[in-house]
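One protein chain omitted, others in place.
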Amino acid sequence: MNLAWKRSLSLWLLLIPGVGYLLVFFGSPLALALLGSVGLETIGTDAPGFTLQYYRTMLTDRIYLDGLWFTLYLSTTSTLLSLLVALPITALIQQSFPGQRLFNTLYKVPLVVPGVVAAFLVLTLVDRGGLLPRAFERLGLGFPQLVRDRLALGVLIGMAWKSVPFMVLVIGGAMAAVPKDVLAAARTLGASSWQAFLKVQVPLALPGITAATLLVFIGSTGAYAIPNLIGPVYPLPLSVHMYQNAFERNQWGLVAAMGSVLSLTSSLVLLAYYQLTKGATNASGKGV
Amino acid sequence: MKKIVLIPLGLAALVASALAIEPVNNAEFNVDAGGLNLKTLTSKNFLSRITPLAKKQASLTFYDFTESFSPLFKDNVLPRFEKKYGISVKYLPVDGAVAVQQLIAAKKATQPSPVDVFFISNGQVETAVEGGIVANLPLNTLLPSAPDLNQTAATVSRGFAHGGVVVPFHRNQTAIGYNTRFIATGSEPTTFEELLVYAKQNPKRFAMTNPSKGGSGGGFLESAILNFVKDEACRKPFYDKKVDPPQAEKWATDCLAPVMAYFKELAANAEITNGNTDTLTLIANGAAYIGTIWEDQAYDFMGRGLLPTTVKFRLLKSGQVGDGDGLMIPAGTQKLAAALLFTNFLLSDEIQALKLELNGSRSARTTLNIAKLLKPENAARLLPTDQYPSLSRPRINGDLSSAAQKRFTQDILQGK
Amino acid sequence: MQVVARASASARPRSGRVWLSVGLFAALGLTLGLPLLVAAMWSLVNPKKGWFAPDLVPPSVSTAYWQSTLGDPSILEAFGLSLLIGVLVTFLSMLLALPSAYALARIPFRAKRLIELFILAPLIVPGIIIAIGLGTLFLRLGLAYSVTGVVLVQTVGTLPLMIRILTASLEGIPEDVLRAARTLGASPWQVGWRIIVPLARPGFMAGGLLTFISSFEEFDKTFIVGSPMVQTLTTKLWSFLGGQLIIFPSAAVVTFALLVPTLIIFFLAARFAKDDVMAAGMGKL
Partner (left out) sequence: MADDLEVRGAIKRYGAVTALGGVSLRVEQGEFLTLLGPSGCGKSTLLGLIAGSLEPDAGTIQIGGRRVDILPSERRNIGMVFQSYALFPHLSVQENVAFGLRMRRVTETDIKRRVADALEMVGLSALSSRFPRQLSGGQQQRVALARALVIEPAVLLLDEPLSNLDARLREQLRDELRGLQSRLRTTSVYVTHDQAEALALSDRIAVMNGGRIIEVGSPLELYRTPKYRFTAEFLGNTNLIRAHAENAQLHLPWNERLPWHQTSSRVLLSIRPEDIGISSDPGGAGLIESSVFLGAWVEYHVRIGAQRLRVHVAGGGSSLLRSGDAVRLHLPLQLHTVLEDDRVQVPTSPADRVLA
């Protein structure tokens, strides 16, 4: 009994630095936001007292509702686009080729490029009158509008540009972790290298692929600079509304409500993922 | 024309300076005066009483919300100020909106202000004053270097009457910019109606800043309101200082039909952009031939080689709105004397003239002779003198403006 | 088995691998090289001449923007501060993450799943919410506009990744090795310091690199908690390239000012940090 107690004490002592830190420095602003979203706390003037007005505004005003859908559209589409680009690249760089080391370093560069720089690069290149449209015009060709366009194609390109390296990194790691013997076995059984990739390596790397997809999805719900600078004028994603309301209109309660709705949406996606993969992790997970 | 405008302004200045002889108002001050008797401070005894105290304080921190004024301050103003008074200034370019929130939060936490003088956007003044972070000093009459301030600009920003606690350092003007490579001077649209005709003939060649993302668009929207709203009841609240947001929303619902009808047609043929810079970039790229601009920003861009000199500006005949930004002293400052001295310096003839030359930034000082201060090639980067200031109009009440922007988003952008 | 694997590797004709290389580098050139080339041209625009349509290259080249941007001593200062904060955040994250990662990796307990989920939460909640909330709190604690405050708030964002990567890394240490150390007379502390820490090095490297990078490019939290007193390179960048104003040539210069040091760090790190460790930390949620 004493021993069990001692053991759980040492467990909690181990958890305190990391988990405790997050509990304090993440938990308190989160609590502040949750209180703020129902009018019980505010950062500027006095709190108005309990109200659901912010959630009502957020969920009934069409501007914000469209913002929520647009956020989801951007996240989903850019994540799928990234996945579509990242998968073949990951497959290809599993092979050895001349200059592999250099490529492996260079492809990660967009990882460290801030969103605002990515937006700037998109602008210089494909905005109306940007370099590519100029070049196309010289050739007598038209160039599609990719900035401020209804489908936010430029935004999607910019967001995918930033997230593809991350996906390649994570998925590549998952694929590299698939034992070579298993792949060799598939080859001896008559699979071509492409079949072995598709039928053996991809399924075995699936946890890594879904994890990368989810992380990119969650990360992109907060994207601000890229849609703000090169996105369509309407709708604006929730992140942009959050900035505008926080800094231009001093509407902390509304910002907190938007943040809560956005977090809740991401959490639901994550929970769905857990529910769907429950069986899979149990099958492949460790005993203890 | 110019004289006619200047005379009443000059009169106002005279009245103001006459008033300034009286001691500063007797109300409670919300600022730590640090050994300075604010009740007996006047513009007459300002320099003699402030200067020694300021020199003792030796340094101050200055926030600048703009990006474009940084060369003016860093390379010109601050060295001159330091040389003159031996007071060093820590210069920090900030995001104005975030800084205001920080100051409000600091006040709530009963912390001293990290800044002593804040060059603040007019759009933030209401938030700042209501957040209680502005020292309640009558800067509009107190500063000896600026006895001739346009008192409207010095006491009201975007319809919000602050009574003079924010002093106008900088005035600017929204306008139309057009590239003479595509539109010859003389044939450019001069009215809202002509602009619509041009836009229809040249789809996507007119670039308009989204009003909720940039002042050149917001100003354009307000100018259109001034032009199209004819009903007297609807015009009445334009410069009413006591409109609240629900009233503004009702006004937007009731009064803006003709404006929205105009923009519906215009927007269908225009490119709506994500900001002031965005519009200028489209004009520079040759993708747009004409667009909504800020005069000073376009002046600045031309100086940096970011806008071709073939671009010219004009004001539509029905008038376009101008605005400005001011200096405030935070209530939480620990260096009031130094802050006051620096504010006074920034309003001096010397700095106001320099600012015009470097940034195309207009002044609220009514007796400065702008025409004489500028070289011809720089004057060519400004609005023609026959249009400014005669066609300049003050911005309407900020709440009305916000409500109109929301209408614009709902009626024009949402449906687009 | 090995023979089979080798045979299939050499079965791929050499020319095929060259074409693969050509294709991949061409894609890289188009998506990375071209934008950076255009940025380079913008950074060299002559402010007296400009660069307007329909010209495909600037009509006149000058280093004026480089001089005016990099000549600003506050840029160098901001760069130094970015490095300092990056290093501090990295070490703080490692220090805080190690014990928790150890517990998560090696001690079975009931609430583990819950705690794993909680650790992910800071990645889900938008940064601006955390930043504003914590910024307000720090003001009351006197931590606002301080390097300490910025380090603390950035760590909220980097700790989850560090814990995950270290957990993955610690899971890979065989139990026997730890037992062996104990039987040889090492106390739990000694096992931690002499065995676990050195063996978790790949995890520290990968986690450290990611942490450093995300600290270096972090904007929201640094901006709200630290700005304008604490200016990192990224928040400094905002004044050239953000909000309402994008000055293309300055933005281009700053892009390179930001990219070159991070690239150097990347190349250095590529020698120490293994991709797979980095990936392993995120490979499962």
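Letters A, B and C mark the chains in the order given here, with residues in each chain numbered from 1 onward.
The rule is short, and it goes like this: a residue touches a chain if its C-beta (ideal position, glycine included) is under 8 Å from a C-beta of that chain, and two chains touch if they have at least 3 such contacts.
Not measured: the values here are computed from a predicted model.
Student: Using the contact definition given at the top, list the shown chains touched by the missing chain.
Tutor: The chain that is not shown is in contact with C.
Student: Determine and list the chain C residues touching the chain excluded from the picture.
Tutor: On the chain C side, contact with the omitted chain comes from 174, 176-177, 179-188, 190, 194-195, 198-199, 201.
The rule we apply is simple: only the chains that are shown with their structure count from here on.
Student: So that we know how the chains sit together, what is the shape of their touch graph: line, ring, star, complete or other?
Tutor: Per interface graph, the chains form a complete graph.
Student: For the chain pair with the highest number of C-beta contact pairs, give its two chain identifiers.
Tutor: Counting C-beta pairs in contact per chain pair, the top pair is A-C.
Student: With chain centres taken as the means of their Cα atoms, state the distance from chain A to chain B in Å.
Tutor: The separation of the two C-alpha centroids amounts to 39 Å.
Student: Taking the mean of the C-alpha atoms as each chain's centre, how many Å separate chain A from chain C?
Tutor: 15
Student: Pull out every residue in chain C that's touching 2 or more other chains.
Tutor: 53-54, 132, 136, 238, 242, 246, 248
Student: Residues of chain B that contact two or more other chains, please.
Tutor: Residue numbers touching two or more other chains: 95, 98, 101, 105, 108, 213, 275, 278, 281, 284-287.
Student: Tell me, which parts of chain C touch chain A in their complex?
Tutor: Chain C residues touching chain A: 1-2, 4-5, 8-9, 12, 17-18, 20-21, 23-25, 27-28, 31-32, 34-36, 38-39, 42, 53-56, 95-103, 107-109, 115, 118-134, 136-137, 152-153, 155-156, 159-160, 163, 213, 216-217, 219-220, 234, 237-238, 241-242, 246, 248, 251-252, 254-255, 258-259, 262-263, 266-267, 270, 275-280, 282-285.
Student: Spell out the part of chain A that touches chain B in their complex, as residue ranges.
Tutor: 43-45, 62-63, 66, 123, 127-130, 133, 148, 228-231, 233-235, 244, 246-250
Student: For chain C, which residues are in contact with chain B within the complex?
Tutor: Checking each residue of chain C against chain B gives 45-54, 68, 132, 135-136, 139-140, 142, 144-145, 223-224, 227-229, 231, 238-240, 242-249.
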